[in-house]
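Handing you a structure now.
The block that comes next holds chain A.
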Amino acid sequence: MTDWPFVLAGWGVILGGAGAYTLLLLRRLRNARQASLAIRRAADEPAPRERE
Partner candidate 1 sequence: MSALRADAAVAWAIARKDALSELRGRHAAGSTLFFAALVLLLFGFALGPDSRRLAEAAPGLLWLAIVFGGLLTVARLHQLEADDDALDQLARYPVERHAIYAGKALAGLAAMLVLGAVVLPVVVILYGVEVGGAWPALLATLVLGAIGFAAVGTFYAGVTVRMRAREVMLPLLMLPVVAPLLLAAVKATAAALGGDPFGELGAWLQLLAGFDVVMLIAGGLTYGHLLEE
Partner candidate 2 sequence: MKTRILGAVALLAVIAAAVNALLIVPADLNQGDAQRIMYVHVPSAWLGYLSFGVTALAGIGYLWRRDLRLDAVAVSAAEIGVMFTAFAIWGGMMWGKPVWGVYWQWEDPRLTTTALLLALYVGYLLFRRLTDDPARRAARAAVVGIIAAIDIPIVHFSVEWWRGLHQRATFGSPDKLLNPAAPAQFVIALVAMVVAFTLAWAWLMIRRYQLARIEWQIEEHGRLGRISAARRAAVAPQAPAAQAPAEEAAP
C-alpha cells in the first residue's frame, strides 16, 4: 500500500518522459521541415549575386 508513490513515480516519469520526448521530436521535425523548405525556396529563386 505504501508502495504506490514509487509505482506512480516510476510509471509517471517513464510514460511522461516518453510523451515529452515524442512531442519534442514532432516539434523538431516540423521545424526542420520548415527550414528545409525555406532553403529550397531560397535556392530556387534566381540568385541576384553569387557569394563565391
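The criterion applied here is as follows: contacts are C-beta pairs under 8 Å (C-beta built on N, C-alpha and C of every residue); 3 or more make two chains touch, one makes a residue touch a chain; residues count from 1.
The candidates were selected such that all candidates are chains of the complex that A comes from, given by their letters.
Just so we're clear, the structure is a prediction, and the values are computed from it rather than from any experiment.
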Candidate from this complex that touches chain A, chosen among 1 or 2: 2
Parts of chain A lying in touch with candidate 2, wherever the complex brings them together: 1-4, 6-7, 9-11, 13-15, 17-18, 21-22, 25-26, 28-29, 32-33, 35-36, 39, 42-43, 51-52
